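Let me begin by handing over the structure; questions about it come next.
Note that one protein chain is taken out, while the other chains of the complex remain in position.
After this line comes chain A, so read on.
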């Protein structure tokens, strides 16, 4: 991630976007993870009390995975927003690609939580003492939709990225 000082005026927006395309994607992806982790904790743990951070007092691996994930999600949220500010500062922000990254990150985390943590490791469920299937379906389908939209946005921006690159080559 080194910065090469260049004459900024000579760089068109598309060139800047090209330079920072990966950083746009990563910043969005990390923010997406942090966002879903935050929503999960704030709404389901603290406001609704549907489940708590520790529902199964035997699974030590679950405890460790949860702790690491929590720490990562905090760092991801704050770090990604500073990356966002950095992209704006460099005039390299590409909102469409960034949002694609957010949806991809949010969807991936939600699907990981829904499949691995809820079903495979059985760490906690979304809710207790109710028929769980509708909740699981909504949770995982919503995750899948986010991933699909995210992939679409990333592919679209990647296409225009390649086009910019080609144009630049033809001009030379």
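Convention: contacts are C-beta pairs under 8 Å (C-beta built on N, C-alpha and C of every residue); 3 or more make two chains touch, one makes a residue touch a chain; residues count from 1.
The definition used in the following text is that contacts and distances are computed from a predicted model.
J.: Absent chain per UniProt: "Nitrogenase molybdenum-cofactor biosynthesis protein NifN", "Cytochrome c oxidase assembly protein", "Carbon-monoxide dehydrogenase large subunit" or "Outer membrane protein beta-barrel domain-containing protein"?
T.: "Cytochrome c oxidase assembly protein"
J.: From the list A:70, A:119 or A:163, pick the residue that touches the absent chain.
T.: For the chain that is not drawn, the touching residue is A:70.
J.: Specify the residue from the set A:22, A:43, A:78 or A:168 that touches the hidden chain.
T.: Only one of A:22, A:43, A:78 or A:168 touches the chain omitted from view, namely A:78.
J.: Footprint of the hidden chain on chain A, which residues?
T.: Listed in rising order, the touching residues are 1-3, 5, 53-54, 57, 63-64, 66-68, 70-72, 74-75, 78-79, 82, 85-86, 89-90.
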